[in-house]
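Complex shown without one protein chain; remaining protein chains in place.
Let's look at subunit A:
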Amino acid sequence: MLKSTYVPSPAVLQPLPAGWTEHKAPTGHTYYYNAETKESTYKRPVAVPAPMKPMDNYHQHQVVPQIKLSDPNVANAFMAQFAPPPPQQQQHGGRGGFGGPGGRGSFQSRPRPQPVDKPRSKVAIPGHEPWVLVYTKYGRRFAYNSAKNASYWRIPEKLMPAILELDKERIRLKALGKSLDEKDEGDKQKSAAGPSPRPATHEDEAPAHDYDSSEYEEVEVTDDEGDEQEDGNAPKRQRTEEPTENQGPVEFTEADIAAQLAAMGADYADDEEGEYYGYDEEMGEGGDAGVLLSEQDTRELFKDLLNDFNINPYSPWEKLIEEGKVFDDPRYTVLGTTRERKEVWEEWSRAKIQQLKEMRAKESKKDPKIPYLALLQEKATPKLYWPEFKRKYKKEEAMKDTKLSDKDREKLYREHINRLKMPQSQLKADLKKLLESVALSALNNTTMVSHLPPQVLGDIRYISLDPQIRDPFVEAYIQGLGPPPADDQLAQEEEDEAAKKRREERKRREKALEERERAVAEEKRRQEKKVRFERAKLREEERELERAMQVGKKGLQSQLGVMDKDAVMDDAALM
């Protein structure tokens, strides 16, 4: 017990993921609490380790020649060399992104303040070269097939899993990334952005490719299929023009964007995965999804859990914690603290023990004589003396039951043998007397001969007659009886009703728990998005700094020449 309650050396523990804190339970156990999601667990949460994929790690994913891509101008110059970029080069980009500073276009209130959107960065979609995901200045994105030279606002379904992976990576990166320190800053900017209440630009990790500069390739997305605009449900398909160098940026017009938004919005509105259509959901605090669980419900759910896991109510609390088998059940964390859990456990174990006691009391009323008399009926014979009988049948359960003393057994044996010598008429009269002594509620015309009440079965008079004579006799007697008293039936029905109510009650709170779990997951998702958003803000600030240190055009090109020859990875530059 002690061993398991000792906390392992902190040296072997990994740092906790963002949002988690370590606490000590009154039991001495260490547990972990996430203030954001209100989760608590005994299992030390770990940041999901990034799998070894090129896109996973900031420091490793670059497959492109060494270039200071963090400098947008360098990046642009680099991009310009590959127009259109060969597929394997598409790996480049990916990180170091940002949402545009004014990128708060919202599809609820149309992006009136900034009607001009343009491609800003792109990231290769792993496994789907030459497809790239292009981010716009306003933080929207579209899929671009560089081989076919076609763009799609509506991301083709076959790309979804890969993009989902990309997004997951970004979410994972958040664990390694910055905290929400800049939150306030972000909120301020949000409100400064004007009338749009739903900021839509939260894409981060976009590649450092600035299309603003006129000398580089422009990916131009124009709406050349305007007829589709009317159909809100039709996937919006856009073509790009042949990319040419040194051409001025072609802008989205307000109408274009409005149409795109309308087309996307229709799908987006009821789509859980809305962000894959180019938008993140609102960043609001939210999370107040209807939680239907009352405090009583949470307690009952915890008790259900204890019952379902067949927890021994006599066992100490520490055992429950040490075994830990209930930890993974959502009903375990339905109570927020260990103190509460212990309290409910105590209440539960007390009641449960009481219940068991009552059951046992009922059971002990089951006369231990009954199985013994049944044995006598079957095996006892005047030919055997008690010691012989005892030895012969010592293995029988009825002979071992400690609730009946050997003295009593012997006495019953002798009495039974004596009664076997009595005339049948006498035995029948005795049996009738016995049956008449039983109340109508226990013995009536609905009683089955195979299920006689204990007071009959535990009486020596019952076994004196041979069953072949006895049973028809009892049967005849029962048929002459009246029906069971009415209130008995009523009591039975009431009991059934109560059981039904209990079942329904349980179903209801389990459903409420499910609901709450869903709300928690939703809140988690929100938080993740928030983190991504904050991260994007941070990147944008970095970006501003970099812009301030822009290299001259000439110097840049000569720099590029050198890099081209010396194609070595440089990841640190991206940070």
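Everything below uses one rule, namely that a contact is a pair of C-beta atoms (placed from the backbone, for glycine too) under 8 Å apart; a residue touches a chain by one contact, two chains touch by 3 or more; residues count from 1.
As a working rule, contacts and distances are computed from a predicted model.
K.L.:
Given that one chain of this complex has been left out, which of "Pyruvate dehydrogenase E1 component subunit alpha", "V-type proton ATPase subunit a", "G10 protein" or "Gpi1-domain-containing protein" is its protein name according to UniProt?
P.N.:
Going by UniProt, the chain not displayed is called "G10 protein".
K.L.:
In the full complex, which of A:21, A:294 or A:312 touches the chain missing from this view?
P.N.:
A:312
K.L.:
Hey, which of A:333, A:349 or A:447 is the one touching the hidden chain?
P.N.:
Checking the options A:333, A:349 or A:447, the one contacting the hidden chain is A:349.
K.L.:
May I ask you to list the residues on subunit A that touch the chain which is not drawn?
P.N.:
The missing chain touches subunit A at positions 1-3, 312-316, 318-319, 346, 349-350, 353, 356, 402.
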